[in-house]
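This view holds just a subset of the chains, kept in their places.
Think of it as A, B and C in the order they're written, each chain with its own count starting at 1.
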Amino acid sequence: MSTISFPTGRKFDFTAIGRLCIDLNANEINRPMEQTMTFTKYVGGSPANIAIGMSRLGNKTAFIGKIADDQMGRFIQSYLENEGIDTSNVVTDKTGAVTGLAFTEIKSPSECSILMYRDNVADLLLHPLEVNEALIADSKALLISGTALASSPSREAVLLSLDYARKHGTTVIFDIDYRPYTWVSPEETAVYYNLAAEKSDIIIGTREEFDSMERFENNVEHSDRYTATKWFDYSAKIVIIKHGKGGSIAYTPDGSEHRAKSYPAKVVKTFGAGDSYAAGFIYGIMSGLTLEKSMEFGSAAACIVISSHSCSDAMPTVEQVKDYIERCNRGEITAN
Amino acid sequence: MSTISFPTGRKFDFTAIGRLCIDLNANEINRPMEQTMTFTKYVGGSPANIAIGMSRLGNKTAFIGKIADDQMGRFIQSYLENEGIDTSNVVTDKTGAVTGLAFTEIKSPSECSILMYRDNVADLLLHPLEVNEALIADSKALLISGTALASSPSREAVLLSLDYARKHGTTVIFDIDYRPYTWVSPEETAVYYNLAAEKSDIIIGTREEFDSMERFENNVEHSDRYTATKWFDYSAKIVIIKHGKGGSIAYTPDGSEHRAKSYPAKVVKTFGAGDSYAAGFIYGIMSGLTLEKSMEFGSAAACIVISSHSCSDAMPTVEQVKDYIERCNRGEITAN
Amino acid sequence: MSTISFPTGRKFDFTAIGRLCIDLNANEINRPMEQTMTFTKYVGGSPANIAIGMSRLGNKTAFIGKIADDQMGRFIQSYLENEGIDTSNVVTDKTGAVTGLAFTEIKSPSECSILMYRDNVADLLLHPLEVNEALIADSKALLISGTALASSPSREAVLLSLDYARKHGTTVIFDIDYRPYTWVSPEETAVYYNLAAEKSDIIIGTREEFDSMERFENNVEHSDRYTATKWFDYSAKIVIIKHGKGGSIAYTPDGSEHRAKSYPAKVVKTFGAGDSYAAGFIYGIMSGLTLEKSMEFGSAAACIVISSHSCSDAMPTVEQVKDYIERCNRGEITAN
């Protein structure tokens, strides 16, 4: 019935590989960042957020990544550990690299932007020799974040982790997570995103992110079905294409489309929507929910995160998501 | 009587060239930065602090520098302008460089450290062609900050500004400001610091900073007099060597040493002491005070800054410095 | 009967992608290069040599590559054109890159070494957007040279050319051509060599080159069969593992091994042996010869090249190879 199955008898439900960084969220919001005087520090980075979300949702979770040898790096490590996430494969850089930063600017709930510090960041220095094959072999699922493909040696570490996952039957989830400023050229992006997608079981991205993969294709009409069908010729079992307010569509190899209803939210900012959606959705399919129910669970988790100030820190528990869905169903929550 | 004179009939009393960056000061202090959750944003960078200090002390002040084309850069520019500082020669980078950051950690008043972000920073991209010769020709004094010599093209911009200053008789003040992490090697530092010092009228630095200039010398006893005498063979009129709590000594070509008394302070952190001292001292000598009185004025200005949370924002006015000195003289202020 | 077939109805028999450079061969040989005073210039680079060899053997041949905008680049282009090779996809660099150089040192027939100039070379600047999909679609076979995977953007250009070849049913031949000095790390090499091999129909390399691909495997006994079997799980139809004087072994998916007899030669130097072998072998299988006969043809071609001073310039015609084989069979040629 379910379109995808996960291996059993493994120590970890979920392992993520990629970026670990710091969000510095504006405390004084609804104004340009020039006028923000204080910032609050959170753990950030898409795969970090998803891992924190998965752990909050009760999954045994591990992380493969690299942190700077400084106060920011140590804060990240201890935060993950406090969340119950295994950090045995979180390596500390020794070259003087720094922790990536994201200063958030919230001009209004719909006008959010990020000022990134991505030069000489530790997360992109993860080396293939630092990826623990045994950890991947002992995980039900491996989540790969596209930004970790942006430069060497992290790029090769991720490509190797894909091979380890396939060798050991670990389900691969590819979250495209396209950040143009971290890439040398759109052509380079397309080449590596395609290489990763070829070896992935579940691919999640926005329409724009899938477009970035199709630079050498002829999908002139940006057809979701064209996009999804290509990957079913490789390894994919589920392809989810997100259309923002238009909702998400999940494609499966049997040719069917799956849509979920969405929930209202009092939006503070849009950051973190994708990461909380991914955590909720993956929790759903790993728990045996239908695709539609998994997507709904993801949507509700996203609503909770975008209604609060942080991303990682606001990741909900199962009870919080269920409660949110019930309150929506009772009409207690309306959009702003 | 005074050992140094300044040109007259110029539009600006004081122009600084070099680093413009952002300080992110820990709000929760007296703990490791790992445990700091919020930070407050200030304009930072040694020459920026000195320029702000000089403007607060009533001098017509200008700045030569380069800022990132982002919210941080725009904040710096508007802050300087609000302080009355001329920013016509503050250039905006167009290459995607970022604003340098300094996260401050205050474990205790005497244990302070800084976590720097200095990769791909806009300030080091100031190009020789962007230095306005006319501005230097119309300034009584030009302050050169040593960190701006750390890499090209800022290095060449500063070396050129020195030539412009000497060509037009503008007094050159060289604040050594040695930050090892911004340099490729101690030998490179020594070479460029010597080139700058050769063309400077006033040289200010700590004993350790002068040591960094003497890598190819034989001053094995770290003699202040040896250090000062060397520069009197070039252009120097005043050489100030700072010994932290041991106080500062000013040397002059006539062979005399000048010392000032110091003042007590309720120290919050040590950051900014050197910059406020420099502003106070330069104000003094430009105002016709004796060397000793100028040094005292600098010391009192420094006390005010280290007693407060920020560097730039805490720079005092003349009245505040005078008031501080009087209160010290009345015994109203004691050290912590 | 044959283990591999090639598409028909295409304009080109053979297209190679990758390195185009210059060999500077010592004229005074059998001595250290320090004592060599004059050098002769030849077109070089493994895929260039193979393409020249294929053209000499009567195949319609094209090249995809990038040359410097200088005298060396223009010499390469005109040499290829004089050999009848299509250079419509040989792009000229406009960034000031140089032509790769290889100075050869021949101390004795068995002690040969190369002094390489590979900094800022034009061939590694081939960009994905410069690869002509139509040319690949109109070729029976595409030869990929491993060295072109050594850095970006050439790496991505080659990976994209692989996708074009598979999309259009063009047979992919992967010549490993491992040159350690062009790579950042052995791990990076292994990752990209595996990605290329997964999509190749024919893989050719020495035992040491296959070892370099197996850095993350457990082939502790360096078993050829282990090596070959892995690739039959992907796309490979023929895997050739070369053992120097021990001869070459071709593996096929049916589990069989194929060996060819070798021929004697009066060796001048060992350079070019692999390239001429590859050209001879590919000619053979494309002409319908058996694997064994193709390997023999390759061996004889190699003997001709290592008996002469150059690599590219010495590539033989079909008649010359046949003549060499007959003379060997008549006992007219003996080893030195």
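Just so we're on the same page, a residue touches a chain if its C-beta (ideal position, glycine included) is under 8 Å from a C-beta of that chain, and two chains touch if they have at least 3 such contacts.
If you're wondering where the values come from, they're calculated on a predicted model, not measured in any experiment.
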Homomeric complex, total chain copies (3 given): 4
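The working rule: only the chains that are shown with their structure count from here on.
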Innermost chain, taking as reference the mean of every protein Cα atom displayed: A
Chain at maximum distance from subunit B, centres defined as averaged CA atoms: C
Geometric centre distance via CA averages, subunit C-subunit A, whole Å: 42
Interchain centroid distance [CA atoms averaged], subunit B/subunit C, Å: 61
Subunit A: positions in contact with at least two other chains: none
Residues of subunit A touching subunit B in the complex: 24, 27, 32-34, 36-41, 70-72, 74-75, 78, 96, 98, 101, 103, 105, 115, 117, 119-120, 181
Contacting residues of subunit C [partner subunit A, same complex]: 127-129, 133, 152-153, 156, 159-160, 163, 184-185, 187-188, 190-192, 194-195, 216
